[in-house]
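Of the protein chains in this complex, all but one are displayed in their positions.
What follows is chain A.
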């Protein structure tokens, strides 16, 4: 499903060159639940960004469903992100001026769907994460765990095949973290491919496969 071949990522400024990823080869199968672990600054988020088409590798190729996406234009990449990928972030990234329901609808704004359809899908996604009673609330009225569940609902509302989660339990206590992981496991059992960056060994062990990174390289 996701295939990274000899991926390298270098960040360059006028004076400094930082190697963030080096020679990454990774193949993620459909319906797999993979966790990525490593110390801070080892390149986990960079790797997730490349898989999420938010960043491009400096070298190597990234394939999605067998298609190399390195040379895709902005419009094609945006479409792939919208239709195939769902994102969950550590800091939730909810828009505080929009209600829970409106936040969940955001990915659907960038595809052809009617307001009624958007509303229905967003309601279904919120029901799935157990937040159907908080639809008209605003993010500031929610707890951390609830915010992350809203973010999960937003990630799944467009029925993507792949969910990329960047430390989804990082800002939550262990009980909430477990709850979020259970939701992700449930989504995986329903067919979603999940790639999760985590610091938590226990969480990582609950996934199908663990990929370790150190100083931008894969630890084999």
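Convention: a contact is a pair of C-beta atoms (placed from the backbone, for glycine too) under 8 Å apart; a residue touches a chain by one contact, two chains touch by 3 or more; residues count from 1.
Here is the rule we go by: contacts and distances are computed from a predicted model.
*Asks:* Hey, which one's the missing chain according to UniProt: "FtsX-like permease family protein", "Acetyl-CoA C-acetyltransferase", "Polysulfide reductase NrfD" or "Sporulation protein YqfD"?
*Replies:* "FtsX-like permease family protein"
*Asks:* Of the residues A:5, A:31 or A:93, which one touches the chain left out of the display?
*Replies:* The missing chain is touched by A:93.
*Asks:* Which one touches the absent chain: A:102, A:161, A:179 or A:215?
*Replies:* A:102
*Asks:* Which residue numbers on chain A touch the omitted chain?
*Replies:* Touching the chain left out of view, chain A contributes residues 45-46, 49, 52, 54-55, 74-75, 78-79, 81-83, 87, 89, 91, 93, 95, 97-99, 102, 105-107, 109-111, 115, 154, 158.
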